[in-house]
Structure formats: structure tokens, C-alpha cells
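Here's the structure, in C-alpha cells; my notes come after.
Excluded from the complex is one protein chain; the other protein chains are retained at their positions.
Think of it as A, B, C and D in the order they're written, each chain with its own count starting at 1.
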Amino acid sequence: MEGLSPEEWTAVRLSLKVAFAAMTASLIPGVAVAFLLERGRFWGRQALDVLVHLPLVLPPVVVGWFLLVGFGRRGPIGAFMEEYFGIVFSFRWTGAALACAIMGFPLLVRAIRLSIASVDRKLEDAAGTLGARPLWVFSVVTLPLILPGIIAGMVLSFAKAMGEFGATITFVSSIPGETQTIPSAIYAYTQVPGGDAGAMRLTLVSVAISIGALWLSEWLARRVRRRVHA
Amino acid sequence: MEGLSPEEWTAVRLSLKVAFAAMTASLIPGVAVAFLLERGRFWGRQALDVLVHLPLVLPPVVVGWFLLVGFGRRGPIGAFMEEYFGIVFSFRWTGAALACAIMGFPLLVRAIRLSIASVDRKLEDAAGTLGARPLWVFSVVTLPLILPGIIAGMVLSFAKAMGEFGATITFVSSIPGETQTIPSAIYAYTQVPGGDAGAMRLTLVSVAISIGALWLSEWLARRVRRRVHA
Amino acid sequence: MTILDVDVRHEQGSFALQARFQSDGRLTALFGPSGSGKTTIVNAIGGLLRPDHGRITVKGRTLVDTKKGVFVPKHRRRIGTVFQEGRLFPHLNVRHNLLFGRWFTPEGGRKASFDHVVDLLGIAHLLDRRPSTLSGGEKQRVAIGRALLADPQLLLMDEPLASLDEARKAEIFPYLERLRDEGGVPIVLVSHSVSEIARLATFVVVLSEGQVMASGPAAEVLRHTNVFAQAGLTEAGALIEARVCGHDDAYGLTVLEARAGALTVPRLRHPVGTRLRVRLRARDIMLSLKAPEGLSALNVLPGFISSVDEAEGTSVDVQLDCGGDSVVARVTRKSVDELGLKPGLPVHAIIKSIAFDPEVLGITQPENM
Amino acid sequence: MTILDVDVRHEQGSFALQARFQSDGRLTALFGPSGSGKTTIVNAIGGLLRPDHGRITVKGRTLVDTKKGVFVPKHRRRIGTVFQEGRLFPHLNVRHNLLFGRWFTPEGGRKASFDHVVDLLGIAHLLDRRPSTLSGGEKQRVAIGRALLADPQLLLMDEPLASLDEARKAEIFPYLERLRDEGGVPIVLVSHSVSEIARLATFVVVLSEGQVMASGPAAEVLRHTNVFAQAGLTEAGALIEARVCGHDDAYGLTVLEARAGALTVPRLRHPVGTRLRVRLRARDIMLSLKAPEGLSALNVLPGFISSVDEAEGTSVDVQLDCGGDSVVARVTRKSVDELGLKPGLPVHAIIKSIAFDPEVLGITQPENM
Partner (left out) sequence: TKDIVVFAAASLKNALDEVSAAWTKETGKRAVVSYVASNALAKQIEAGAPADLFLSADLDWMDYAAAKGLIKPESRVNLLGNSLVLIAPKGSAVQVELKPGLDLASILGSNRLAMGHVDAVPAGKYGKAALEHLGAWAGVKDRVAQTENVRAALLLVSRGEAPLGIVYKTDAASDPKVAIAATFPEDSHPPIIYPVALTKDSTNPEAAAFLAFLRSDKAKPLFETQGFTLLNKAGSGS
């Protein structure tokens, strides 16, 4: 098998950048939403839950369509973000990252929720009696205890971002060097007769990257577990 | 907005059937694989982990293509299954369920793994001293304790199956009444002028179903949690 | 002064707590059988439980008042708690568990010395370990240290010493006494051990099925044995006040002076003049009609029988007045008959010096007796 | 017969266990300060820990032999364990927790009666509750019940009674005694309470820092006080064998016959003829040069001083030979001098009947004394 072409290398680098950005950007909102859903008792909790799950339930193309309508240059949120923060999503790698983050969000949130549910609240109470106000309790007790869930969520989010295609291409199309990620490139190969070899080549790269990511996550998880249980 | 056409109703029914089948069929393998990955120390564990994550990492179309090659009537596994078990996947609803099950598998496994990791192994030890052999310990202690994770995994698997499109349509096409699920039908609508209303109609149905599923899962989870913590 | 004023009602499933007591003691012992509501009260004081109705005031500060809608959150109460089940932070090593409270206390307010507490509890060699690798008693000691090092305004201890050996307890007791008396940190102690309570408590609350059966200064409550029978307490005895009068270093003895007379006990470290509380367990006291001779017992207190109560079945509690101090002796009914014990009879109470093992002695300040 | 033969070496972090003892007792007590390795031994016997090296045999059945590669998995050992931390199943209610072991024991092998155990432990009103709603002591009782109802071949109890009140303990003790003697279920008990050990144990293993300091029949080990000082045990005493000789129902007393003489104790339920072990705590015994008169104490045992040991500081342990029974009295050094106590001197040991509270009496079978 031949090596990758320069354009393919560009797609690989871009995919890594997008997946990494999607994962990190969704981390804090993910923890916050997981917390709200797992612990909160507020009006609209159910609606938020449904909203978070939608990217999973809807075909990616539909999600991409909603993103375009909402976050496009003419969309209400997109226009707002551009005007006030100077952040443009349409046709930018940031848009690809946004699409990937949203598609991976339900997975991230679920993993963190599960971890939060298994935290012994008596430990949080104990921290409270030692003078820690709720935010501190969260940072020094809850957060470290849910790290395994956060790591699992990040793995899922990253992996999803590596494979996400439908929402991304619909939202920001496929522009080499800007928004053409590995899946877009693979897609192009699958659409032409005889493109199988190219598709396979990129698929293998994807697999290799995910092996690396999984290995890293397992290593991290082991470290965390050793910290907690050893 | 008008009601659904008979073909659309067919797609909705089929989607429910497929999602339900995918969820239930992947449950036992999901628990088993989660157990192996979380507790097992065997050669090839890492490889299994990567394999389980692949459907997440790869673009759905690629997964569909692999399925087509492997589980199609002319594929090695497909031929085997047909010959020895009489199970045919290609261009049947069973194939759609298989595709959905595989796409949702990493999500299901992760959720269960997280739950398994949070089980207090001292309880399993205690059950052992009371005379329970490992399989019994698993059934009467571990399994009930990981129920929240299993429920979460089932929700993810079901939701994913409701939204899965790329792998399904690539593997089993989109034959009305046999393999045309809601997402496939939505896709067809998005490919032609004037299809937006139809797409939106089906999207809303999808959302409604997922609200129902989420509500059901939350109710179940609450019951389970009450059983364990009340 | 009222240090602790509790008046709460709370329902949990079929259990109803209805507790009301005002403790002016510096160490309030909660005593009662399993399931009588001790932990529930501790949780209410610590802010882990919001009582259905009632009021809790500590040193004049209202922590809970359901009528006025007052509920001070737990992190603002500065109440250190030693939980019945440890609750160490699994992700922190022992050192950081111990120092946890420090992160949230003002630097100025620190009284407990880390090294001292670590030493006292014998956990210096565990500092870098994770809680999951500790033995049961080691966990318990770290939990005690964690609460102490948070420099609390009030210390709640829910059976803190349950699984510690006597030697370790003997090291911890004096520290708790100092904390109570010098540090001015009031303590609420849950314990099933009468000797623990007798030694440490200045105020005792006896609970049964969620109700307060008796509450009052330790000396008073401990004398009333019948209350205790129900609550599972079988050891009655008198608490009397005494002063260190002299030391006999040759024999390793200390002579105390009480109203009842001189008491010879094993050597104490307290300087001459220290006021002490001494517990005379009813079962350790023998009665004699004549002043005994040739006996190994060093303490002979003359006095009069003030009353002869019925106690459980076989035994009879004989209340004595020895020069103004109330003393209780528990003897068999047979002895009562054989010796013809009745109110007014002059008798001698005989107590072995050895019977005063260190655990039944505690320093005290007279007004709390 | 050797019931329990343990010879294991195991390292955990910086802790090294090296324990070797052969218990022929039906109730083997593990005694030692916190962190001395008691739980580690319990875990090795129960199959929760695979020792680095060594051998464990229970009633002739080899459970572990690292040399031969034998390791019987825990579910085949039929060893019921009461864990130091409860470990109730959170998803099952109390009833199902209790019955858990039943699902896995052959129907024929059931000896413990559910109703009886539930009654004994006072948990009948908790049967439908979840463990998370139980108080600390309630959890502990359910854990005991769960182990008992599994009808084990051996019972491991790791501080099972630590947070129970005296009254509850007093109800559980006789059951454990019956189990030990009639049920033929050997018991390994970890405890910090000397009275608990004195009452129940037939064999005592004293541990310190992972090493066995002393092991042997309870009567022997408990007499040697110096071993115990290190291990945190302060209460020495003699165990002597006695027989129920008669009851005095009028006074609620029972007369026992020992080689040392007659002992009058509070009424026992045991029928005449029952053989008992009686613990005479050294600190409860007074010495008199003459036979006393007019004293409330009912027990006066004449004997000779066999030796006068130095004990801790102030006090001296005087070993007596009373008609063949060894008895220890702890008196002050001052008394030794004043009374001129020395070996060979005839003296009277005086013991209050009341001092024999039920906890220091246990039924026994003579060969195990």
C-alpha cells in the first residue's frame, strides 16, 4: 500500500485538530450539563435531557441542517457569535469542531452522568462539614471521583469526532485544509469507482489514531484508578 | 402539518422494531464484552477494545461497507449465518438491526463498563463467602448493581438506533417496508426539492419517540436507584 | 451557660425522633441502644439532616430554627464530625485527608498541631498511604485526626473509639479532655461504653427509641441506675469530687481528699491541688460492719446507710452518705439480710486502690460537677 | 484435635504478616492493637486473600497450601464472615440479605433458624428495609445474622460487636456460646474487648505488628499479663473451672464448686452439674490475712501465695494457689509491704459475688479449659 498523499496528510492533521478541539471544548459544558441532569431538580430538566440526546436520535444530516440554520453566518446564534465574539463557524474548522462536539455531546454527558450517580454523597457531606463550600466540594471531592467517567466521556467524544461526517459536511461542507476531515476524504473515495484502496488507507489511519487514543485513555484511567483504589 | 403517509408510518414502525431489536440483541453481548474489557486480563484485550470502538471512529458509511462485505449474502459471515442458522441479514430488517446494534455497541459497552468499574468488589467477595459461585455472584450481586449502567447503555443504544443512517443504508439499502427506517426516509426527503416538510415531519416523530424512550428510561432508573439507595 | 440547646422532631420511615435537651456541659454524651436516634441527632447538629421541626443552638448561635426558616449550611457551621463509618476521601492520601479541613479554615484560627495530632493517633507511618490500604482502626484514627485538625467550634464524635484497643484509647482520652477543658471546644460524644462516658462526659443524654429518657449533668444521671437498665447500661456508680492531696512516689500512689475521706489511688500525673472527678463503681465497693484489719484494700470510707434500693434481681444498691458524698455500693440481697443492712446503720465502704484504674478518673472543673 | 492450623507469610506494602498458630479451641480469639494484622489473617482464612506463602487447615481440610498450589476458592470454603465494615448488599432488603447464604446451602445442612436469629438480634422490625436506612448498630446486627444463617462450617467474626450496646451483647453471647459448644461451629473472633474474649474464647492468639506474640488456651494466655501490656490489654485474671452445685432462688444466687472452694454468684440459668468457666479478674480480688467477718463479700477462698510478681508500676500481681486452682490478685505494692505478702503465706482471697457479672461466665466443656 502506498503512503498518504499531502492532501490526505492535511486531512489527518485537521481531523486530529478538530477532534481534539471538539473534545476539549465540550468538556466543561459536558460536566456542567451532566451535573444538572443528574443532580438538578429544575423545571425543564426533562427538556434539557431530550435536547442533549437529540444529536444521537436524529440523522446526522438533520443535525447538520439545524446547525447551518442556527450557527451559520445568517443564523441567529452564528450572527451573534460573529458580532460579539468574532467567532465564525461557517466553512471554518471551528464549525467542524462544533459539529463534532455536538454529535459527541450525548455520549460525553452520559458517561459523566453515570460517574456522578456512583459518587458517594456521604463523602461530599463530609467535605461540607470540614468547611468546604459547595463549589469547593465539587472541585476537590466530586471532580476527582468522577475522573474515570470524564476520561471515558472524552474517549467517546474524541472517537465520535474522528468518525463524524454527516453533520460536519452538511454544516461546513468539505474544504481541503479547512474542513475536510478524514471521514470527508473517505467519503469522497467511496463515491468513485475504484476508490476503495484510498478509503481503506484512510480508514487504517483512523484506526491507528484511535488505537493511540484508546491506549492513552486506558493508561490515564489506570493511573486514576490506582490513585483512588490502591 | 399533515399527518404521516402510510409509507411513513411503515418506516416509523420499522424503525421502532429495528431499534428495539438492536437494543435487546446487543444487551447480552454488551454486558459480556464490558465485563471482559473491565475485568479481564487476557491476551488481545486491547484489540477487542479497539474493535468495539471502531464503529464510533469510522464513518458510518465505512462500517456499512464492511458489513456489506462481511455479512452480505456473499460475505463469509453472512454465508455462514445463512447456511448454519438460517439467518439472513442482507437487505432484511434484521440487517438494519445488525447495523444499528453495531453502531450503538461502543456506547452500550462504555456505559456498562463505567458501572462495572464502580461496583464495590468487596460486596462480590462477601457474596462469595456466603457460598455463591462466580456466576451466581454475577447474577445476584453484580448485575443488579450495574443496572443503572445497563439502562443508560440501552438508552444510548436505542437512541443511536433511531438515528442511525449511514451504516444501515449502505448495508441494507432503503427498501420501503423492509429496510427503510425513519432516518433513511428523512434522507430521501432531503435529497429532493420540497422534501423539507416531510423531513421535518419525520424528525418530529423521531423526537417524540426519543422523549418517550428517555422518559421510560428515567423512570426505570429512578426505580432502580430507589431500590438500591432508598 | 447553655452550650448546646437541641429541640427537634424528625421522622424517618417508621422512626420518630423527638429530642429535647439543654446541655451546659462541655462534653455531652449521647447514650442509648442501637437505633435509638443518636446518629440522627448528630446529623441534625452537624447540618447533614434538616429536621422536620425544631431548633438547634450552639453556644448561643442558632443553627436551625424551622419556625424562622433558619438553616445554616453545614460548611458554615464549623462543626467537625467523626462519622460512624469513617468517610475518608478515597482519592486523597492520609496526609491530605488530615489536612482537608485546613484548606478551609482561616490561618489564624488554627490551634491543633498537625504533628501533635499525628503523633497522638499513631498514624505518622501512614501519611502517604491511601485510605483503602488502611486497617479498620487506622481508618478510624485518621477520621478522628481529620476532624480535630479542622479546628472546629464543636466536635461531634459518633462512636469514634469503637474499634480501638485500650492502649490507644488511653492515649486519646487525655487529649479529648484537654480539648474540652482548655481548648474550649465542646464535644458531643456518642458511645456505648460506660467507662468512656464516665470518664469524659460532663453531661449525659440517655436516648431510647427516639425519646430522651434522661438528661442532666453526668454525676446525676450516672447515679440513677434504673434509667440505664432500659437503655442497656448496667454499670452504675457514683461520681464524687476530690482534690489531689499528695503523692507517694515510693509506692507509686496518690492520695486524694474527698468529703468522704482519703482515697489512695495509683499514681497520677496531676499536680497537688488538682480537682478531679472520681467514679466509684457500685460493684467495686464492699461493705463491712467493722473497720477491717489485715486487708489488702487501702481505702476504707466510714459512713451511714442512707437508703437501700431494690436493684436488678439478685443485687441491691445501697446508698451511703460518707461525710457528705453520696456513694453507691451494689451487694447481694443475701448480704443485706446477713449483715442486717438498713438505713441509718454505720458501715465502712471498702474499695481497692487498684479498682481506680486510670480510665475512671478525669480532670474536672468544679462548677461542672 | 487441631481445629485451625494457620501458618502464613504475607506482605502488604510495608506490613509483613508472619503468623503461625495451631488452635485446638472452638473459639479462637485474635487479639492485638489496631493494624497488627487481625483482619489480614481473617481474610486469609476466609479466602479473600491469597497469602504469599503458607498453609491453612480447618478441621483437617487444607484450604491453602502455597507449596502444593492448593487454594480453595472462597465459595467452596463454607466459612461465614462478619466483616469489619458490614458489607451488606445495598440492593437487597434486610430479609434477603439475611437469606442470601441460604440460596447456596444445601437444604439439609440448615441448622440456624431464621426466626430465632432474627429474634436474637432484634431485627424483626427491619426485615423489609434497605441497608442504607439502617443505623450503624442495626447494620452490624444484620451482618451477624447473615453470616449465621449461611450455616457455615467456620465462623469468622471481625469485631462483630464493636458498636453494640451491652444489653444487646448480653443477648448475643449465649447464642455464640451455644454455637461454639453445641453447634460444633468453630469461631474465630477478632475483638479488642478483654471481657468479650475472656467470656467466649477457648484459645487466644495475641498479635503485634504482624507477629504472634503469644498463643494458647485462653486460661493460660489470659493469666500472663505482661504479654498483654504490649498488646494493649490491661485486664489480667485467672480462668478457673467450676461446676454448678446448687441454686438459692430466694436470694437469686447460685453456688459453684471449684477446687478453690465454693463461689456464690448471681443466679445462673444453667442446671445443676453444668461445668462452667469463671473468670476471676485480678483487680476484683482482695487479700486478707485473717478470715474476714461482717463483710458483704460472700466469697472467701483460703489459699497460699505461690508467687509475687512485679506488675505495672504501682501494682503487684500475687499468684495464689487455692486448693489447686491458680488465682491472681492485683494489689498495690504498699499492701504487699504492709501485709508482708510473700510466697508461702496463707491468705484469704475475697471476691464480691456481684463482681461475677454474667459477662465473665461462660459454659465450657472441661477438655477445653
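By our rule, contacts are C-beta pairs under 8 Å (C-beta built on N, C-alpha and C of every residue); 3 or more make two chains touch, one makes a residue touch a chain.
Fair warning: this is a prediction, and the values are worked out from it, not measured in the lab.
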List the neighbours, among the chains on screen, of the chain that has been left out. A, B
Touching the absent chain in the whole complex: find that residue among B:72, B:131 or B:163. B:72
Would you mind spotting which of A:25, A:188, A:211 or A:224 touches the chain that isn't drawn? A:188
Of A:4, A:69 or A:224, the residue that touches the missing chain is A:69
Omitted-chain contact residue, chosen from A:118, A:170 or A:210: A:170
Contact set of chain A toward the excluded chain (per top definition): 61, 65, 68-69, 72-75, 90-91, 166, 169-170, 172-175, 180, 187-188, 190-193
In the full complex, chain B touches the hidden chain through residues 61, 64-65, 68-69, 72-75, 90-91, 169-170, 173-177, 179-180, 184, 187-195
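The working rule: only the chains that are shown with their structure count from here on.
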Measuring centre to centre, with centres taken as mean CA positions, what chain is farthest from chain B? C
Distance from chain D to chain C - Cα centre to Cα centre, in angstrom: 26
If a residue has to touch 2 or more other chains to count, which residues of chain C qualify? 85, 133
Spell out all pairs of chains that touch, sorted by label. A-B, A-C, B-D, C-D
Can you tell me which positions in chain B touch chain D when the two form their complex? 122-123, 125-134, 136-137, 140-141, 144-145, 227-230
Footprint of chain C on chain D - complex, ascending: 12-14, 32-35, 38-39, 84-85, 125, 129, 133-138, 140-141, 158-159, 162-168, 192, 194, 231-234, 248, 251-253, 264, 266-267, 283-284, 286-290, 292-298, 313-315, 329-335, 337, 339, 341, 350, 352-355, 357
Quick one: which bits of chain B touch chain A in the complex? Just the residue numbers, please. 46, 49-50, 53-62, 65, 106-107, 110-111, 113-115, 117-118, 148-149, 152, 155-156, 159-160, 162-163, 165-166, 183, 186-187, 190, 199, 203, 206-207, 209-211, 214-215, 218, 225
